[in-house]
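The complex appears here without one of its protein chains, the remainder shown in place.
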Amino acid sequence: MSELPPITYTLEYPYTRTTGPVVGAFLTALRDGRILGSRCGDRVICPPLEFDPDTAEPVAQDLVEVGPGGTVKSWTWIAEPTRKHPFQQPFAFALIVLDGADTALSHAVKARGIDAMSTGMRVRAQWREERASAVTDVYFVPEADAVDTYVPPGEGEVELTEHLISLDFKEAIHPFRERFARGLIAGKFIGQKSPVSGKVYIPSKGYDPLARVAMTEADDVELPPVGIVAGYTVITPVQYYGQKETEPYIRASILLDGADQPLGQQDIKNIPHDEFRSGMRLRAVFRPESERKIVEMDNRWGSTGGVIDHWEPTGEPDAPPEKYLEHLF
Amino acid sequence: MSTEEIAIVAVAQTPSYRHYNDTEPSLLMTLVNQILADTKLDRHDIDFTIAGSCDYLSGLPFAFVSNVDGFGAWPPVYESHVEMDGAWALFEAWVRLSMGDIDLALVAGSGKSSPGSPREIFPLQTDPYYTAPLGFDPVSAAGLQAQALIDAGKATERDFAEVVSRSRRSALANPNAQVAKDVSVDELLKEPYFASPLRKHDLPPISDGASALLIARGDKARELTDKPVWIRGIDHRMESHHLGLRDLTVSDSTRISAEKLGLKSGPVDVAELCVRYSPEEIILVEALGLSGETNINPSGGPLCGHPVMASGLIRIIEVAERIRSGEAQRGVGHAASGGALQQNLLCLMEGGA
Partner (left out) sequence: MAERSAVIGIGQTKYARRRGDLSIDGLVREAALRALEDAQLTFKDIDAIVIGKAPDALEGVMMPELSLADALGAVGKPIHRVHTAGSVGASTAISAATMVESGIFDTVLTVGYEKQSDGNATWALGGGRSGSQGAGGSFAPWIRKYIEKSAAPEHIGWKVAVKDRQNALKNPYAHLHLKDISIEKVKESPVLWDPLHFLESCPSSDGAAAMVLTNEKGVARAPQPPAWVVAHAKRTEFTQFPGRDTVKPAAGVECAKALYKKAGITNPIRQIDCAEIYVPFSWYEPMWLEGHLITEEGSGWKLTESGATEIGGDFPVNMSGGVLSSNPIGASGMIRCLEAANQVRGTAGDYQVDGARVALGHAYGGAANYFAMWIVSSEKEPKFS
């Protein structure tokens, strides 16, 4: 059989950060083409902080304009930028002491090459044409490359800054999970029976936590596609970024016959919510073999939705609570 | 400082894997079972358990919860978790045993960096308003720190390469190392810059792995082993997060911790330093005041295997193992967190009955 493709997933959320007074003033000014520092004792700190950095005690806010020119205190040439960097071509990160400030700002310098960079060099702020009320509204260039442009001021004070955090992950499917997934595609439920405690887990994690023992392929067992509703929730979906559910739905834990651990998060499609109950006996109805695919299953999350079409009542009498209550977890 | 005698009585670590194709709990389970076998203890002889790990490495909020599977929690256990390197879990365990009412604590650190892209994840450790949106990553912070060292006349690129060359050669004797090679400084200096003045080999590899150890109080330690490794003190300190507010060429936090621990009141036979970027070794050696008598990073250090969240605790384990073997009598393990050595922890250890 062919290798299952590696699991890929993206953890993504557009965070909206409230800035508070100091970061807000800094980002407002930045949007409007100016850079602010905070006067603290006999120093000007840039970027400005809400407190005295020496003592962490509150200070009266005294924001002053600094830059747009500055001097590079240290720098590093980034030969292979990441997707999160401000430039996708090689560039420098630098510590820049802006004119009028006493401390350095960490920011990006767009230069023609590493040879254009040196400690002590002069740089100048440049504003992006499209500004987003974020620290990325500005970048720096060697002074000789600078072109000063008019930066039209925006409206109101910046109180929010957005940051879309999107991280990609990729990993091979773990050995047991692979056998579980292949079983599903073949229309079978493959669990594991602990050689020590005798407990049957599905999907197994490849070990028995009760006995603290790893399990191998020799411990695999096939379970019937029939079981008991050990517990369920009717969920009214809350809308959030990335949420695909819109209507109330059931998530059930189904204890397959012979298992000690229920299959969690099962999507119950065809049974009316008011008829659904714990103890009900159900049978898994698999999708046609050609349509079965492993979707949204990774090494931790076990969606079986691409393989099991729905669960149907077997018509048998309900199981008594003692059969399943201690397995409701 | 603690007045209780507390010793490391058993240690375990996995190799540093480029990709470990199984769960993080399974890594931990192997280590816990090994420690229990080595000490002939039952899981429930252990009074307190604490682990360090990081949700973001696996891209799953609450990922740490399943790690409990690995170290055992039935019947229930007295347990805690820090979202930090296992070295800080050791700190909390050492503090807890110092209360004097319990005897044994199990400490672990684990992490799998291989599924994600650390250079894209780690900018999230930085200021969420001023630097995280720039994707400002620890490699870049290390580059700024390295350039500052050069500009201050405190180091050269050749010095960085020498750290790498020596570390990789040392790692040849470390079965848990991920990168080990006999490579000359001149060869290393032929490589192109990655984050100037750093080259790729000045960075740690991306690793998966775990580490664990067991600490015990006084008589309990002597009962469990004839070679206890006494913890003479743990001290950790933070620096400013804002690079512009720091002198990047020094590590004041490390220097102060070394003073508090009395590091120089005796010989330092071995030092395992959490050198994630080669210039960090130069800064740490100066801050610790180490001389040529100290064997520095005989394991090869994080440059040769860096399972984040386990890596700092591994430094302490590497020192403890050398004290147990008699190769060293007194040594220091160092752990670090954050860009440009923002946070540093020292654990001073000594052999003796």
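Think of it as A and B in the order they're written, each chain with its own count starting at 1.
Operating definition for what follows: a residue touches a chain if its C-beta (ideal position, glycine included) is under 8 Å from a C-beta of that chain, and two chains touch if they have at least 3 such contacts.
What you see is a predicted model, and the numbers here were worked out from it, not measured in a lab.
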item: Subunit B, residues in touch with the chain not shown (by the definition above); value: 1-4, 54-56, 59-62, 64-66, 68-69, 73-84, 88, 91-92, 95-96, 98-101, 121-122, 124-129, 132, 235-242, 245, 252-253, 256, 337-339, 342-343
item: For subunit A, residues in touch with the removed chain; value: 11-13, 15-23, 49-51, 53, 55-58, 159-160, 163, 165, 199, 209-210, 231-238, 240-245, 251, 253, 260-261, 265, 278, 296, 300-301, 321, 325-329
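The rule is short, and it goes like this: only the chains that are shown with their structure count from here on.
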item: Centre-to-centre distance between subunit B and subunit A (centres being mean Cα positions), rounded to whole Å; value: 26
item: Subunit B contact footprint on subunit A (complex, rising order); value: 9, 11, 15, 17, 19, 23, 27, 45-47, 49, 53, 73-86, 93-95, 97, 103-108, 114, 119, 134-136, 161, 163, 165, 167-172, 174-175, 205-207, 209-210, 212, 214, 299-300
item: In the complex with subunit A, residue positions of subunit B that touch it; value: 19, 21-23, 25-26, 29-30, 32-33, 43, 56, 58-60, 63, 66, 69-70, 72-74, 114-117, 119-121, 123-124, 128-137, 140, 142-148, 151, 192-198, 240, 242-245, 248
